[in-house]
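For reference, the structure I am asking about is given below.
For this depiction, one protein chain was excluded, whereas all remaining protein chains were kept in their positions.
A, B and C are the chain letters, set down in written order, and residue numbers restart from 1 in every chain.
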Amino acid sequence: MVGAFDFVPAIVLLPFFSFLVALFLGKYMPKGGALAGITATAGSLLLSIWTVLTVAGFTGTATTYQQTLYTWAGGMEGTPLPYELTFGLLIDPLSSMMLLIVTLVAFLVHVFSLGYMNDEGETGLPRYYAGLGLFSASMLGFVVADNLLMAFMFFELVGLCSYLLIGFWFREEAPPSAAKKAFLVTRFGDYFFLIGVVAVFATFGTAAFAGDGSFPALAEAALAGEGGGDVNTLFGLDPQAWFTVVGLLVLGGVVGKSAQFPLHTWLPDAMEGPTPVSALIHAATMVAAGVYLVARMYGFYALTPTTLAIIAFVGGFTALFAATMGVVKREIKQVLAYSTISQYGYMMLALGSGGYIAATFHLMTHAFFKALLFLGAGSVIIAMHHNENMWDMGGLKDRMPTTYYTFLAGSLALAGIFPFSGFWSKDEVLYEALVHGLGGSPLLLAAWAMGLLAVFFTGFYTFRMVFLTFHGKPRTDTARNPHGVRWNVKGPLAVLAVLAVVAGFINMVPVAKLTGLEIEFLHDWLAHGPSGLTSEHYSELTHDYANYSVGTLVGGELGTALISGAVSLGLALAGAGLAYSLYNVPEPVEHTDRLGSAKDVLFNNYYQDEYQVWLANDVARGISRGADKFDQGVVDGVVNGISSVSLLSGSRVRRIQTGVVSNYAALLTLGLVALLVILGLQGGWFV
Amino acid sequence: MIIEALIAFTFAAALVTFVLPDRLAGRGAFALSLVPVLGSLYMWSQFDASGNALLGGQTAFETVIPWLEVAGYEISWYVGVDGISLPLVVLTTVLTSLAIVSAWTPIQHRQSQFFGLMLFMEANLLGVFTALDFFLWFIFWEAVLVPMYFLIGVWGGPRRKYAAIKFFVYTNAASLIMFIGFMALVLGLGDSTSSFALPDVAQALRGGDLGSFYGLDANTLRVVAFAAMFFGFAVKVPVVPVHTWLPDAHVEAPTPVSVMLAGVLLKMGTYALLRFNFTMLPEVAVEYAPFIAAIAVLSVIYGAMLALAQQDLKRIVAYSSVSSMGYVILGLVAYTAYGVGGATFQMVAHGLISGLMFMAVGVIYNTTHTRMVGDMSGMADRMPVTTGILIAGAFGYMGLPLMAGFAAEFFIFTGAFQSSVIAGNGLALFTAAAMFGIVIVAGYLLFAMQRTLFGPFRLDTDYEVGPAPLHDTLPLAVLLVCIIALGVAPEIFFSMITDAVDPVIGGVLQ
Amino acid sequence: MVPPQYYLLLAAAIFCIGLFGILTRRNALLFLMSVELMLNAANINLVAFSVYWGNVTGQTLSLFTMALAAAEVAIGIGIILTLYRNFGDVDVTDAASMRW
Partner (left out) sequence: MTTKPQLNDDSNFLPGLAALGLFVVMAVVFLQAEFGAPEGFPADVSIVASIGYAMFDISADQLQQQIVSAEGFLAAFLIMAIALDVAIDAAVYLAKREEAGEVVTALVEDVRSDDPTSGGEPSSGRGPAARADGGYDSSDASSGGDR
């Protein structure tokens, strides 16, 4: 019987065809290929919904699907190769959920682009829609990947699309530079990722995510002392240490792609791209790829406490670090960029502290509300004639109510205000970090503390942005007479706003704990699936191998949950309140001067860019110039030296050729004498 | 007989082209060069070899005709292909045809000689990749230098004579050393072989028949011969620190010649390394693996660093070839199926990708008459198709998945990482170090692209810039399609390569 | 009979005298004379060994040598003439244009 799973390849291929169509035929089509992209992503969305329903068990019998589709290399009969490199599909609750998110956001972004790109009369639209199509295809390919190599390959393709789309306005100076930076920084992370992939193959002989022969399963068996013979650790390390190394190597790619400290610097620059691209790539999906990867191979990470601790700590630190930078930014998209970094920090924090479900939950809610916020920002930018400076806005609330209310919904979700979706997910992240930290991990507590502190800053910068943009009095003429937006902008905003409000309800943990109702739908969703890929299995692993245990504050689990939720909500409201008092006035002023010298540090993003640019420009280029001098001077100098030695000796030796007959005769005579003497000595003539 | 027919036809085509009028030479040479392409594709379709031609495998299209006898050694016309050489034969014919098309625009004088020499070179290259007798092979090997010398020296840039002489003398001197090394081996084999046929020599050497020669015992002789041959081929590859002829040659050579130089001629070096050093003397390769791996890593990283410092687009691609060829050495020394197979695959992949890059740079040069990064910006505005393909090629060079370069590099990395050729997984560390090349390559290509292709349009030379003609961009597109095809389905070549590579690695590492 | 050593010594002496002339003199005519001496040294050896082997081949050859010497003188004089005409002198070191 033909089921949804048979059409999963089509989810990936449809956007790919739209890429081809837009690239080659786009200029002959109305709307520059947009319709092809919209059709394709709509098709993918429908198929994804079908897939999700199937995974949920509504339509068929099989609820998960794992199938190798194509042998990329090494599949020959009798091949000497130790393992095959394959492409395959892995559809389980996690990937099907991600499929739904990606296709939905991609579809909405395509629609929104009609308003943002087509209506604004941009040129090069076929290129734009081709990029979007290729991006969607790559991201979906990454999501359905059933092994690490395939994941890596699509991960890289996603990076390519990001490069192409950030640099879409290539005729200006800044976008190509930002595109280059984005690709380079993520490439630096991918370098470690690639070593990790290669190391996984070297260690396990497979890179499959799921199944008995998958590498998380093999690793678990090795650590449990069974079947360690199949696992080949390198450098004489014991399995635990080596798995930690491998995990950290793969994590390099995650840190790069998910813009975690210290490889986060590309993301704010990436805002040079068109805003729908920012929404799709740099908020909802591509940046999620890193986090998704950790979730995908969580069975492996859960085995190594060191890796988990590092993930958690990096996540917590990034959450706080990025949030503090977000508070002083002037451009609306910059604020959103730093908030994106910060929010992915939360997801990493959750993953590192054993909160697989929390991370997935936040991934989902964040995708909706951040896409919403970016598209809302896009709407504002259209209205403001592509002026992104919030200090030139103000008072847009009355002139663009749809945008305002949707944006507000997203902001409330982002700030984590009850009962918007962000509240539920962020609360669960912090709860997981707290309980596992209390269970005996000071490092997790520290990460939790940073995450908690970041909640305050999140509330502050979010509402600073809202107030500066929409409240008060218009500060410029464009803000007084904004450009209108059409249905194709408002529609996606409305859809996402609804989701941003309600998405949290699928997993209201505190409510469930309080009332005892079975409403933790996401928990149930992720708890089923292929064995070894379920959240229950993961919590066993973190408990058994990473020694994560649950500690509580007063009142047991319920009390802890409530306290945690109340504290974070309180901090978020405090931040929002501070923003309200400072910026919700008719003529807001910059308060950054009060920060003193911290202001410069924050404006300069803690000089992160400076040192990375210094590394890339001064150090690397300096070394390369030195190497070039060395090469031209010494290496090539030796080569040219040899040639000049032979030329010189030639010019010396030829002086024998004097042209004077007597000299030749003398040489002849001397030669004859020497020859006679040698022959005589050898032949014994002189004896 | 198809190989003979192919080579003979190509020689004849070269002669015909020599006497064609200049006006027709380009078109004529292209038409003639299509025959070898079809021939090689036919060979591919009829390919039935298995195993390694040198190590007792079944060789396809084999011909043995006794030719001479010198000092008790038989010299034959002995040709055939196996899974290692066939991809290179196909690469040669395809790339020559495309290079000929790409020469239509830039070559504006002495066309008939130019295209004749290109075809002459193709014939000799086919000989190099198909010959299985050392003397025959050596004749072709040396004969390749002659057309290359003239192609650089006559149609090159301002310093063409320096570059041509440097190229010729450097590689020729290296060939001499290699020749001495190989002859010492053959003579050291004594009565074990009575011919210079590579299979005989290889099997005798792997059989442990090496005796002493001229006061050197078998082990010393092995090492000395390995070193001599390694040096000889390393110059051709080229490997740091004997690479300095390459940038000069590339910069001075006209674009189509650069395409051939980077695309095929460099592969002669790696092909010969695989056929001679790594097939015949695996013990030495394993013993000195740390040293060879260090050279490979040095080539990768140092070559890439040099590319980062360059301002001339062609120099950038030239140095990055040094870098990419380092990967091949790394793969070869791994002695795993993925490593050696990947190295062979990289020969083809790099041939296509570097050919594409040089061609694309050449197309830009044809219109702008400058290759300096600082002299132009915003070319994407005026030459969208060329730029698009150049970007695609550059990403192929950076190892973008689903393009040939990634497949090759991944095979090499995964093969080298798990190789036990150095005790204690030492090669894994070398591999990890070499892999950093993928970051640097992205660095210099992205920097160069950002500065030349993007930003506002500006050009420091006074030329009218418009889209390139179709016959300039079509070869680029064909190459790009090939690269993507190989990247999506590397098995096209990789299965036959691994089949042929298996005997080489067999028994070397436990 | 006289042992061949003496002839050889005599021939060597004459040859070396001729050679000495060639090496030390710059006058082309003296060159020519020195060459004659050297040819005659060869002739002495030919004749001496002719006697030594009891075979007239050597003597016949010495006749040919003499004839050749005559030819050589004819050419030599011609060359000297040309030399004189071109350089105004018969100094052999003047004609040094065939150098590096």
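List of remarks:
Definition applied: a contact is a pair of C-beta atoms (placed from the backbone, for glycine too) under 8 Å apart; a residue touches a chain by one contact, two chains touch by 3 or more.
Quick caveat, the model's predicted, so the values are computed rather than measured.
Every visible chain touched by the undisplayed chain in the complete complex is listed here: A, C. Although one chain is hidden here, its contacts on chain C can still be listed: residues 1-5, 8-9, 12-13, 15-17, 19-20, 23-26, 51-57, 59-60, 63-64, 67-68, 70-72, 74-75, 77-79, 81-82, 85-86, 91. Seen from chain A, the chain kept out of the figure touches residues 662-663, 665-666, 669-670, 672-673, 676-677, 680, 685-687.
Heads up, the rule we're going with is that only the chains that are shown with their structure count from here on.
Distance between chain A and chain B, defined via averaged C-alpha coordinates, is recorded as 37 Å. Note on chain placement: the centre of chain B and the centre of chain C lie 63 Å apart, centres being C-alpha means.
Each chain gets one centre point, the mean of its Cα atoms, and the points for chain A and chain C are 96 Å apart. Annotation for chain A: no residues touch two or more other chains.
Residue ranges on chain B touching chain A, taken from their complex, read 166, 169-170, 240-241, 243-245, 302, 305-310, 336-338, 341, 378, 380-381, 391, 395, 398-402, 406-407, 410-411, 413-414, 417-418, 424-425, 428, 431-432, 435-436, 438-440, 442-443, 446-447, 449-450, 453-457, 489-491, 494-495, 498-499, 501-502, 505-506.
Residues of chain C touching chain A in their complex: 19, 22-26, 31, 92-93, 95-100. Across the complex, chain A meets chain B through its residues 71-76, 79-82, 85, 149, 152-154, 156-157, 160, 164, 167, 170-173, 175-177, 179-180, 183-184, 187-188, 190-191, 194-195, 197-199, 201-202, 232, 234-236, 616, 620-621, 623-625, 627-628, 631, 635-636, 639, 643.
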